[in-house]
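Remarks on the structure that follows.
The other protein chains are all here in position, but one chain of the complex has been omitted.
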Amino acid sequence: MSNTRLSKWGFGLTAAAVYAFLYLPLFIVVLYAFNKTNINSWPFPGFSTKWFTILAHDPDPKDAALLSLKIGVISTAIALVLGTLLAFAFARFSFRGGQALNFVVILPIILPGVITGVALASFFLFTKTDLSTNTVIVGHVTFCIVIVFNNVLARLRSAPISLTWASQDLGASGWQTFWYVTFPTIRTALVAGALLAFALSFDEIAVTFFLAGADTTTLPLWILGALRRTQDLPEVNAVATCLLVISLPLIAIAAYLMRDEGAAGRVVQGE
Amino acid sequence: MLGPAVVWLLVFYLVALFLLLLTSFWQQDVFTAQLVRKWTFDNYTKLFTGQDGLWLRVFGRTILMASIVTVIDIALALPLAWFMARIVPARWRTLAFLAVVVPLWSSILVRIFAWRTILGGQGLLNTILVDTGVLSHPSSAFLYNDNAIVLTWASVWLPFMVLPIFTALEKIPDSYLEAARDLGASSWRTVRTVILPLAVPGILAGSIFVFALSMGDFVAPQLVGGGSQVLGGAIKDRFGVAADYPFGAALASLTLVTLMGFLALARRAGAMDEL
Partner (left out) sequence: MNRHRLNRLLAIVGILAAAVFVTACGSSSSSTSSSSSSASTATGPDINAKGEGKLDMVIWEGYADKSWVKDFEAQSGCMVNAVPAGSSDEMFTKFNSGGGGQYDLASFSGDASVRAIRSGSVAELDKSKLTNLPDIAPQLQNPAFNTVGSKKYGQAFMWGANVLIYNKDKFPTPPTSWNALYDPANKGKITVPDNPIQIADPALQFFNSANPYAISQATLDQVKAKLKEQRSLVRKYWVLASDFEQLFKSGDATIGAGWPLMTNDLRKAGMNVGEVLPKEGVTGWADSWMLSKNAKHPICAYKYINYVTSPKIQAKVADVTAYSPANLKTCPVVGAARCKELHITDTSYYDAIKYWQTPIAPTNYRQWTDAWAEVRG
């Protein structure tokens, strides 16, 4: 295909339009965080930073954010262990039913959250388990495993197994081989997988909705509630704006870590 | 090594899905909403034939909406992904890529809600149309209907389509395109015979995400939708509001089977490597 000047401009303009479509809602979110009133109408009613002050003194979104942080960290930690073990099993051994198992592992991320949510809700109804923070964590781990698994498996498959053999031949114990050879290879994949898993958990609503107990108000559940309490609308926008500002450096870190992980990686290296 | 993860997924996922399926064959006391573990096909009879085909219509409408969203997102993602992978100078490519990722890190709920602000009676769109004289007074045709849901879905799921297509396009070696050009292929022919076939796995992977997300979402229908039910919302209502678990389970099982079929097709076409 000839990247003539014309086609370049054509693609550039189209891309700009698509970016605009992608960013229009985000722009609205940030803009209305500075809304003078609590009615989201256009033209913009007027500029004010009061909602950030209100947010700073409102314990509810802070408690919700802390709970989401806790759920995200615990879910990610469990998923890291389970997903990594699983990835090792797949990378090092081939076994009967492996393909079927692979399919099951990625299912929770492909099927919509509502299915995972109602399936686990049925499970807990059946086992008469009270819904709580723990049940939400169970739901989150289920889809976080996939993220870690995918990242670690991709890394293990691209790293030569001969390094491990060399280490063993040179008399290293299994633990030494892991610590000095394998772990450094997968370290960044673990961090990248963990970041992605955490991000998904932190913003999850469909699974959480069905598994949250009385006091499990995660940040998305708080937001869902606040969206319907009209008086707090700009405060919700302020929360989303803060999230965006906090996550920007995290995104940069994730992209940097994934630089040898294919797409994003090559991009960061500026290849 | 497999043990812990396999046990986890089997207990908390496969057994849970199995229970969901089981529930769809059970009954429920209408008054107390207690599950009655007696076998019945009533839920499926109702789903497929009951209420003048209401539930099949809901199912069909949701599939149609999810398909439209998928097509819209493919149409938007292809040029953008090509731009990101092939046209942007290498040093700006990181930025182009991150620019697609950034919206994902802001609350999805708030982004969905933003469309209400854009499309509402006193929203951005109406104000612009009235100010420019296109409309004489604000229209209520933009919000609280299926179109608003489709537009919102297309917007919030778009990154899930762009990223796999970008990955696929980026993998195409420059030499292929040079070869095509050297052999005298027209631009259109290169696109049709070289680029698109190589982009197909990415397009399929993105389509699976976008289609499945649309089939199960209940937030956008609740925030920007109108009176008509969609599948995700109907399932949510049966489990979260009406306490009609058996019928909700039947709806969820139908969704599950549909998506599994879609997955099997995509798998045959080679999309699974991209997931």
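Each chain carries a letter (A and B) given by its place in the written order, and its residues are counted from 1.
Just so we're on the same page, contacts are C-beta pairs under 8 Å (C-beta built on N, C-alpha and C of every residue); 3 or more make two chains touch, one makes a residue touch a chain.
Quick caveat: nothing in here was measured; it's all calculated off a predicted structure.
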Self-check item: Options A:Lys50, A:Lys70, A:Arg157 or A:Arg228, residue touching the unrepresented chain
Solution: A:Arg228
Quiz prompt | Residue among A:Ile54, A:Ile106 or A:Leu125 touching the omitted chain | solution = A:Leu125
Quiz item: Please identify, in ascending order, the residues of chain B that touch the omitted chain?
Solution: 1-3, 6-7, 10-11, 14-15, 18-19, 22, 29-38, 46, 50-52, 54, 57-58, 120-122, 140, 143-144, 222, 226-229, 234, 239-244
Practice problem: Touching the hidden chain in the full complex, which residues of chain A are there? Just list them. | Solution: 39-41, 89, 93, 95-97, 101, 121, 124-132, 135, 210, 213-215, 217, 225, 228-231
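As a convention for this text, only the chains that are shown with their structure count from here on.
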Exercise. Could you tell me the distance, in whole angstrom, between the mean C-alpha positions of chain A and chain B?
Key: 17
Quiz item: Taking the complex as given, what residues does chain B use to touch chain A?
Solution: 1-6, 8-9, 12-17, 19-20, 23, 35, 76-77, 79-80, 82-84, 86-87, 90-91, 93-94, 97-118, 120, 122-124, 126-127, 155-156, 158-159, 163, 166-167, 170, 177, 180-181, 187, 190-191, 195, 208-209, 212-213, 215-219, 223, 232, 235-236, 239-240, 245, 248-249, 252, 255-256, 259, 263, 272, 275
Self-check item: Sites on chain A touched by chain B in the complex
Solution: 1-3, 7-8, 11-12, 14-15, 18-19, 21-26, 28-29, 32, 39-43, 81-83, 85-86, 88-89, 95, 101, 104-123, 125-126, 138-139, 141-142, 145, 149-150, 199, 203, 205-206, 209-210, 219-220, 223-224, 227, 236-237, 239-241, 243-244, 247-248, 250-252, 255, 262-264, 266-268, 270-271
